[in-house]
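Excluded from the complex is one protein chain; the other protein chains are retained at their positions.
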Amino acid sequence: MKRREFIILSGVGATSASLLSACGHPEEKLIPAFIPDEEFVPGIDYWKASTCGMCPAGCGIIVRTREHKANKIEGNPFHPVNRGALCARGQAGLEVLYNPDRIKGPMKRVGERGDGKWEEISWDEGIKMLADKLREVDPTAYNDQALFVTTDSRGVTAHVGHRLMEACRKGAYVVWPLFNEVGAETSYSTGYRSATVFDLANSTYLISFGARFLETWHSPVMYSQAYGEFRGSSGKTRGRFIHVEPRMSMTAANADEWLAPTPGTEYLVALGLAQVIVRENLYKSPASAAFGNELGEYAPENTAAITDIPTEKFIRLAREFAKAERPLAIGALPANAMPAVTLLNTLVDNLNKKGGVLLPSRHNEYYGPLKMLAPRDSFMELSHTKFAEARKMHAWRVMMIHRFNPVFATPAIREEILTIPFIASFSTFMDETTELADLVLPDHSDLERWDLKSSYPTSGGMVVSVTQPVIELQCNTRQTADVLLALARDLGGEAAAALPYESAEEIVKKGAADFAAHWGQPDAETAWSELAERGFAAAVEEFRANTYATKDQLNTTLLSGLQLKAALEEDPDYPLTALIYEQLWQGDGSFANLPALQELPDPMTSAMWGAWVEINPQTAQSLGLKDGDLVDVQTRTGAVRLPALLYPGIRPNVVAIPFGQGHLAYGRYANQRGANPASLFPPSQSGPHLESTSRARVVKAAGRGELTRFGTELQEQMEKRR
Amino acid sequence: MTEERKSNKPRWAMVIDLDRCTGCEACVVACRVENNIPTVGPEEAAKGRSINWIRIERYFEGEFPDLKVKFMPVLCQHCEEAPCEPVCPVYATYHTDEGLNAQVYNRCVGTRYCANNCPYTVRFFNFFDPKWDAPLDKALNPEVSVRTRGVMEKCTFCIQRIRKGEEKAKDEGREVRDGDVVPACVQTCTTKAMYFGNIADPESEVSRLSKSNRASRLLEDLGTKPKVIYLNKGD
Amino acid sequence: MKRLTKSVVVVCAVVVIIGIVLLRASGKPEAPRQPIEFDHWQHVTKEEGPQLECTFCHENVDKSSHATIPNIITCMGCHESILTESGEVQKLAAFAERKEQPPWRRVYWHEPEANVFYTHKPHIRAGLECITCHGKVGEMHRVRREVDQTMGWCIDCHRTRSVSIDCYVCHR
Amino acid sequence: MADAHIKVFDTRREAVAALHELQREGVPDSSITVLSSEPLHLETLHPPKTRIAGFSIAGGVLGAALAVLLTVLTSRRVGLVTGGMPIVSPWAFGIVVFELTALGAILTALGRMILEARLLRRRPLTGQEDAVAKGKVVIAIERAE
Partner (left out) sequence: MLELEWIASKHAGRVRSQDARAPKYTMADKRPSDSKINSDLLAPVNHPGWGWYATVVVSGLVVLAAVGALGYQFTLGLGVWGINRPVFWALDITNFVFWIGISHAGTLISAILRVTGAEWRRPVTRCAEAITVFALMIGAMFPIIHLGRPWFFYWLVPYPNERGLWPNFRSPLAWDFFAINTYLLGSIIYLYLPLIPDLALLRDKSRGALRRIYGVFSLGWRGTQLQWDRLERAVRVMAVVIIPVAVSVHTIVSWDFAMTIRPMWHSTMFGPYFVAGAIFSGIAALILAMAIIRRVFHLEEYLRPIHFNNLGLLLLTMSLIWFYFTFGEYLTSWYGNEPEEMAVFNSKISGPYAPLFWGTVVCCFAIPAPMLAIKRFRTIKGTMIASALVVIGMWFERFLIIVPTLTHPRFTFNWGSYKPTWVELTLTAGTFGYFVLLYAIFTRLFPIIAVWEYKEGLPLGEHGEPTIVGTPDVEYESA
């Protein structure tokens, strides 16, 4: 079968001189991965363009293969998002493909849920099984009975998934937002899922409110490159960068000035700055004058005590910001706090200006009739509280989980999930949720599958990137979209009608054709071959005008729902504040099974192979803690036991825990490593969500924890400094 | 002793702009993947035996809240007067005509003397045989040796990529020019903070940058003449 | 007396050690038995034969690091029609039928622990004859390793042709 | 030594006395052999001049020469690539030269001593070893016929 397939595929795509020179390897041809045997030359590298699936940013990659083995991933030098660069996560992509703990084929549960007894089954069997369960869904029932949960709101899966769920009545297509998606819709978003672009590269003064754009925010590689230019590109003055965050993240570490307010009061800092700007008439947009009153209460004099940022600092920064040539404010704050950031940008009037905030127009239209990007209304967004509530009203009978691991993200809802009679998992790995599944239909890895997605838009325009197989299948897996199509065929009726495709590949090609047509490239064939070979297609963006023209609008949309308060009310038993944060290296925990990332020293702490609690040396001293001591971090919701890590880059009386470790499954590299801080927080907060904060206390536990560092213990260095 | 050196050969050098480096460590992983660097696992890592040919050194200055951080990517500096070279009793580490500080794995007997004499601590030792859980070994780069136990290893400036670049130049019948050779770390750098090229060629980007007033080298006073040039933070 | 026996023992030990060393050196089979008795002589030298160039079959020698053993498709290109009745060719056909490559056995290679990264390309560019390193394969019936490709052998050639003997030329 | 006359003395004193007596009687030193279990340091019986010291110096010189050959010449001859770094460095090589010089001196001294002391020669022992071992002194006189 493979050989034949090779030959068919080899027709697709031609070699490209341009990309050749880019790779800088003369004898290497950039061609589709599957080389027909008569063309295949051992000892020669073949490069294949695709898209990185390690985060939603959608960077373009080229994969080096030789003798039918992929041995390196590099950034696609022509891809507008990453222009050849690639982050640590993307570089480790091969360890997903070749991970020893991948699920080798479809399986069904034998024995009790979660006791890990499985029986290998055929694909037809598996699909049949799931189809039957879906048939059981009772159309007359009052509400949803089937549920398709994914983190993937775009691309083929979304397209097929939500259509299928629509078709089989009473089905819901659910997107569970990842860290990375959070804050993607700032309060600018106007109905469609259109992410805002921030023109970092050209701005000269940047204030970031907890937006870790160098690590995890939106499109880290794109913004990293922008940061590079922001710092010093020829003919531009070195930009100044202020970062506001209670814990010094890597992004904060690169700031010229780091402000560490009380956790949860970042927006007050923003408003304080705004107030100063208004009262000193430093604003640029005429409409801003009348803010005086609304902002009055947020005057730094009032907020300084809460935010713990000295007033004069407010005033200084406000002036610098307002007087800067091209100021820009970005933020990753809870939705109700984001307006504060927006306000700053509005005051300095940088909307759709060079080095300002760029609002792309509604680009879901670009997809033409295919609607590759599932429109917002066609699926519901679910967070952890919502899930619990929804569970109460919906009698869900079938749950399908794809590329998401809610049981790890929110251990608290494990029971809720267990009440669902039938769970089918499409996971590539045996994660905590899949362990509870009744049926496992493993998906391809990103280097084996077909997809067409919009990457995170760039200041240049929006980009559609193609994901295509770079290598033969490693296991007996099947792309979820294909499974769903098969499912539709099996169900027949509406479902079949709604999804008249053979395969994901076909959808991708059709989507590409539509996209091309939309941008005046009628010849689908050439359009596709270009796309397949370059790995992406770019569309020039036209940015729309400022949505916030008048003061009233601002008034209503922005300042409503803000009130002056500290983030968390005092709690005598729990004097400290605990917060969790996402690392670039562990993500939402789905990279904990990649040894390369496990052994990658965290740049701030240089710790690896585990989790830890970051404590300010002063706080540690007052608690009598030494670096590496085992401590219990307790909140009203739960407790975790981790080694303490004395970290000078965090507010006193605040402790921070990286998210992503503490798996209870998920393969040899991730399992039983560190602890999962999610349990510290009520379901409403925890999991891959905006960094949660909670009142906490730290109790010294017996013994010393396993705190492995690549670099020297910070303590020694601090001693040296003294 | 340098006057004996052949002039026509390139002198490979690297420039790292500390103002752009964010410490994102993409280079570290890129290097690991490109050069078949094994992950030693938690137990060995805890013993301080993990291998990173390039690493991000992080230094704190000051105390909360006025805390400053300095990131410094450190790899083999490929010193012109490398302290590690003369101490090797078997010429396993030596200077090539291209000014690279070579480490020949199958000549190395593992005295570890070179590592002790390296002021930058960029040399790594294989305490055990490396192992990759199948099928992770499929991702090994066929252009790079897998080092056995008992030998030293370190950054090679991606010698395999240098050779490829030179091959390309030969094929096109010309001298190697800027951009022909791009080590994995430089290729992936997310902020374009790293540059690589022939410092003997006055037109090359690296020699241009190496003349910048921000340019400095690590432990210059030791007289090791490193060929990795750092551009200090500007403002 | 005692000394005599002692010396005898020593001599024996030395002999054994040398023997082991030699055995390890010649660990590779001289002329491995191939799945199909392919006869180079017939293809290359024989007057009434096709008298093929080496590169006719080993086509990638100037592109790749490997000279590459020809794909069975190449073989069948001719043997679809030629000498179809010969037993060996029928073996070949059988392989082709099963869409398999014959499991040819290598005659020249470096052990991985030698860390050698040999590429044919530059040597072809330098205008080396195949026979310099592989012997008169064309005159052999079953290919036999004639040249003992030790490191010394490589280095001598590099020295005489004043090619760099930098370790990094071959080892990485 | 059929025609040797052998006397065994209990004490050195007697032996010494007897020896002098013999010398007085004009028995040539060359025909007198005095065996003892310890050096007697006889002022009268002078052994011929030794050249051990001289030889060991010569040996040292030889060792040095060899060392220079070994280090400098071979290193040049093998000519490994060092990218212009020195392959021969006098200071460092001097150390090797020094060691081999000493080695040469030691070995030649040993050899010369064995030679001059007429060791390693298959020759019938006088049969008085036990006496010597007991600490007695044996004086043997070879008849000068």
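Brief remarks on what is shown
Per-chain numbering from 1; labels A, B, C and D assigned in written order.
Criterion: contacts are C-beta pairs under 8 Å (C-beta built on N, C-alpha and C of every residue); 3 or more make two chains touch, one makes a residue touch a chain.
What you see is a predicted model, and the numbers here were worked out from it, not measured in a lab.
Every shown chain touched by the omitted chain in the complete complex is listed here: A, B, C, D.
Residue-level contact of chain A with the missing chain is found at 606, 711-712, 716-717, 720. Taking the complete complex into account, residues 5-14, 16-18, 20-22, 25, 33-43, 45, 47-48, 50, 52-53, 56, 60, 70-71, 74-75, 78, 80, 86, 89, 92-93, 95-96, 98-100, 102-103, 105-107, 109-110, 112-114, 116-123, 125-126, 129-130, 132-136 of chain D touch the chain not shown. Although one chain is not drawn, its touching partners on chain B can still be listed: residues 44, 47-49, 57-59, 74, 83, 86-91, 107-113, 115-117, 119-121, 124-129, 148-152, 219, 222.
Simple rule for what comes next: only the chains that are shown with their structure count from here on.
Looking at A-B and A-C, the interface holding more C-beta pairs in contact is that of A-B. The central chain here, found by comparing per-chain C-alpha centres with the mean of all protein C-alpha atoms, is B. In whole angstrom, the spacing between the mean C-alpha positions of chain A and chain C is 53.
Shared contact sites, meaning residues of chain B that touch two or more other chains, fall at 94, 96-97, 100, 167. In chain A, 27 are the positions where the chain touches two or more neighbouring chains simultaneously. All chain pairs that touch, listed by label, are A-B, A-C, B-C, B-D, C-D. For chain B in complex with chain C, the residues that touch the partner chain are 94, 96-97, 100, 102, 104-107, 143-146, 148, 156, 159-160, 167, 170.
Taken in their complex, chain D has these residues touching chain B: 80-86, 89, 92. Chain C contributes residues 60, 63-66, 68, 71, 73-74, 99, 101, 121 to its touches with chain A in the complex.
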